[in-house]
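Yeah, one chain of the complex is gone here, protein chain that is, but the others are all in their spots.
Here the chain labels run A, B and C in written order, and each chain numbers its own residues starting at 1.
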Amino acid sequence: MNRVIIPIALLLFAGGVVTVAFSQRPWAPRSDVEQPIPFSHRVHAGINKIPCQYCHEYARRSSMSGVPPVERCVGCHGSALLGGIQPITRPWTDHRQPPFEIRWNRVYALPDFVKFVHKPHIWAGVACQECHGPVETMDRVVPVYEINMGFCIDCHVKRGATQECFVCHH
Amino acid sequence: MAAAVETDLQPRYIDVDRQVQRAMAPGGLTYWLWVLFCAFLTALGIGFWTNQVYKGLGVTGLTEPTMWAPYITNFVFWVGIAHSGTLISAILFLFRTRWRTAIYRCAETMTVFAVATAGLFPLIHLGRLWFFYFVVPYPNERYLQPDFRSPLVWDFFAIGTYLTISTVFLFTGLIPDCANAREVATGWRKTLYSIFSFGWQGTDRQWRNFQMVYLLLAGFATPLVLSVHSVVSWDFAMTQLPGWHSTIFAPYFVAGAIFSGCALVLTLIIPIRKFWRLEDVVTIWHLDNLAKIVLFTSLIITYSYSVESFMVWYSQDPLELATFHQRYFGPQGYFFWIMVVCNCVIPLLLFSPRVRTNTVWLFIISIFVNIGMWLERFVIIAGSLATNTMPSQWRFYTPHVTEIVITAASFGWFLMNFSLFAKFMPIVSMTEMKEGISWLRQAVRTRYPYRKAA
Amino acid sequence: MSEVAVISTFGNDDDCARGILALHHARIHDFRAFFPFPSEKIIEAVNHVRGWGRSPVRYWQLFGGIIGVLSAIALTFGTSWEWNLIVGGRPIISVPPYIVIMFELMILIGGLSGLTGFFLHSRMPVFDPLPGYRSRFNEDKFGLVVECDETAASRIESVLRDAGAEEVTREALEPVRDNH
Partner (left out) sequence: MSEGLSRRSFIKLAATAGAAAALPGCEPAARKIIPYVVPDENVIPGVPTFYATTCNECRAGCGIVAKVREGRVIKLEGNPADPISQGSICARGQAALQGLYNPDRLATPMTRRADGSLQEISWEEAIHQFNARLQSAAQSGKNRIAFIGSSQGPALDNITRLWLQTWGSERLVFWERIGEEAARAAAQACFGRRDLPIYRFDLAEAIVSFGADFLETWGSPVEYARQYAEFRRPKLRNGTLSIGKCAYISPRLGTTGARADRWVQAYPGTEGLVAMGVLNAIVNQGWFARDTEIDLGALKEFVSGYDPHSVSEAAGIPVEVVTSLASWLGQSNSALAVAGGDDLQTYIAAYLLNAVTGNLGRTLVFLEDSPPEALTPPQDAAEVVQSIHDGQVDVAIVAGGANPAYSMPAAWNVAAALKRVPFLIWMGEVPDDSAQAAHLLIPTHHPLETWRDSHPRAGVHQVGQPVMQPVFDSRPLHDILIQSAHLAGGTAGQQIPWENSADAVNAAWQQLQSKLAPDTNPTEFWSQALRTGGAYQEAQARKVTLDQAILRRKLQFRSAAPENLMLAAFPHIFLYDGRGADKPWLQEIPEPVTQIVWDTWIEMHPETARQIGLKQNYDTRYLYAGINVVEVSTPNGSFEAAVHITPLVRPGVLAVPIGQGHSAYGRYAKDRGVNLWAFLPEASRSVPVQVRLTEKRYMLTTPLGNSDMMGRSVIEAMSLEELTAGKQPEVEREAQEEMPSGPYEMYDPIRYPGYKWGMTIDVNACTGCSACVAACYAENNLAIVGKERVQEGHIMSWLRIERFIPSPEEAHKAPNLYLAPILCQHCDHAPCEPVCPVFASVHTREGLNAQIYNRCIGTRFCENNCPYKVRRFNWFAPEWPEPMHLQLNPDVTVRGAGVMEKCTFCIQRITAAEIDARTEGRELKDGEVITACAQACPTRAITFGNLNDHNSAMVKRRVENKPRAYTMLPQLNALPQITYLRSIYHTTENL
């Protein structure tokens, strides 16, 4: 009997493992992202209680929350940090590099076919931590939740928000 | 063996075994060259398919309104082929039709491989093959399931069920025969037959349950076979495209399926009985009966064509009228007329008993019927799409090399599988032949006074 | 005390059925018949002597079919409820198209559970051949095998011979063997 059942069971098990490994974590954020400078959210948002949107200032106005411009850092840390900086407003089509740029590495990224907009979420009173986890306790930001469609839908169902496919996928 | 038939008035069970086992003897050079040729076609098709998946469906000749043409034609064609197998093995079993015994295994094998071939085409025609699993209901992080209203999901369930049940039916029927083969085989073949016989020994207990499950499976397969081709026809009938949107489609498709399937059984069994010398098992009488089914279903579909056209004329729906005008007299109207000749005119030859009992004639006619039935699906699918409700979007399909190769490869794939199976598995059911052997001899003798073989 | 299997071989199903009835008359019920095709005569004889009705496999198939329909109802209704997606102006629960799914799942699950029932009731797959099995029993011969005490063997042999067995042999049984 075992001559048949054991191989079948092994096959099923292996198939299950493969399915789970690949199907459940499509856009898993990466927890191994190292940033170019050892910026600590714990110090800024936790200890010093700087509100999230002080730096991520576009969150309530735009689709993206925005990464703070260097000017924002200098605002507190003083221009001594950089020895004075020049205003650079050139968008990225300019081939020349700005004199001071921080190349942050993305922690959260959504595929092109999902159109997430921060603005309505902020206005609906969703706390940043609900998706991004307790960032104020982290020195290095690591994702807490796996932001997949189920994660979004769970919250949308809970809050009675739209469950229209077309709102995010267009 | 011809002599044996003439002299041996008391047939022996072991004769059946010997005949079938001879067909299972290791294949010769011709056989393997044939298999290799089929395998080559298959490989070519896989290559072109890979290219199509990699680059996009644009490599085919599909165009804007004619979104489905050769692939779905092939799909319907192969599903249709499958149906006659189930008809012969299940429906005729329920009717206790004696003549089915010699050919039903062949027909059923054809069924399984035809469904397996057909099942590939919905995948081949997908724009994004790598997401085909969206059609499968399974718990997922999107919480999203297929839409069970879609005829394509019905297709998925129908074809899946059909493939499963017909495979089960085939292999259930194979159990006693594999046990038989197991007893004479050696080496890896013995292992193969041992596995597929599941340790069958033919005890009273086994036979008792076997009889019941076989009957029940036949009973389930009968409505299934009708449902599957109805579902396939609903892929078209459920739309509102003129030329597709018709209530006649389900019975019409089922009749067409049996028509083409029986023709393909003829196409397959005539060479097999010739090359593997199964003339005594699969007799002219069997072929005659098959030919009668072909003739009968040919008349049904002739009637269906007429009714379809009549309804269009009678309804005077301008959309339908235009589509059918194009079907008959449009730039691709010749397809329709070839189809009519192949499906409605040529099979009329089968009214003649001389034609019905002549294997060469039968073989040629069966080929024509296959061509005709392939064209029928093509005319319905590609032609109706090309002449749709929006005149400005009319555009006829012209094939590109990808579809031609993949279509050829589907025949290669089917024939390769069929040839391998027919060589390695008992292609005639020995148990059933033994069961009816005495009756069979009598029947052949009385109806076809023995003529000397050339 | 050793057990033996008495193996008789018949040339046709009539003789074999006669043998079964003969054993029945001889109050020997612990026999096993092997035959190469489903001979109605033998099956009738076996059913008669054992008092069997129709095979219980059909209940498997019946309940499998019912489960199939129920699971299809659960699947179609449940998934439609979950998202409430409007499609083509039709109601969220569109019953007619779901009937197709119910039918197909009925066939699928019914058929598969029938198959399972067949395997279980037939005690298949068999890995070790039953005692007394001869390969010809799957070709052209019919066998009746009676497992008995060595002492009773000769009486059985004679019963079988009388019933028309072509050949009757005796075979010692292994002391430890599979229940089947």
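We adopt the following convention: a residue touches a chain if its C-beta (ideal position, glycine included) is under 8 Å from a C-beta of that chain, and two chains touch if they have at least 3 such contacts.
Predicted, not measured: the structure shown is a model, and the values here were computed from it.
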item: Which displayed chains the hidden chain touches across the whole complex; value: A, B, C
item: Touch with the omitted chain, as defined above, among B:M24, B:A82 or B:M238; value: B:M238
item: Absent-chain contact - pick from B:A322, B:M373 or B:V405; value: B:A322
item: Of B:Q19, B:T109, B:N388 or B:T407, the residue in touch with the unshown chain; value: B:N388
item: Touching residues on chain B - with respect to the absent chain; value: 46, 49-50, 53-58, 61-68, 122, 125-135, 144, 146-147, 149-153, 156, 235, 238-241, 318-319, 322, 331, 385, 388-395
item: Residue numbers in chain A that touch the chain omitted from display; value: 18-19, 22-23, 26-27, 29-30, 58, 61-64, 66-71, 85-95, 98-109, 111-115, 117, 119-120, 123, 162, 164-167, 169-170
item: Touch list for chain C against the chain that is not drawn; value: 83, 85-91, 97
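By definition in this document, only the chains that are shown with their structure count from here on.
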item: Distance between chain centroids, defined by C-alpha means - chain A, chain B (Å); value: 54
item: Separation of chain B from chain C, taking each centre as the mean of its C-alpha atoms, in whole Å; value: 30
item: Mean-CA-position distance for chain C and chain A (Å); value: 61
item: In chain A, residues with contacts to at least two other chains; value: none
item: Sequence positions of chain B contacting 2 or more other chains; value: 143-144
item: Complex contacts: residues of chain B adjacent to chain C; value: 12-14, 17, 137, 143-150, 153-154, 157-158, 160-161, 164-165, 168, 172, 176, 179-180, 182-184, 198-213, 216-217, 220-221, 223-224, 227, 231, 430-432, 434-435
item: Residues of chain B that touch chain A when the two form their complex; value: 140-144
item: Contact set on chain A toward chain B in their complex; value: 23-24, 26, 148-150, 153
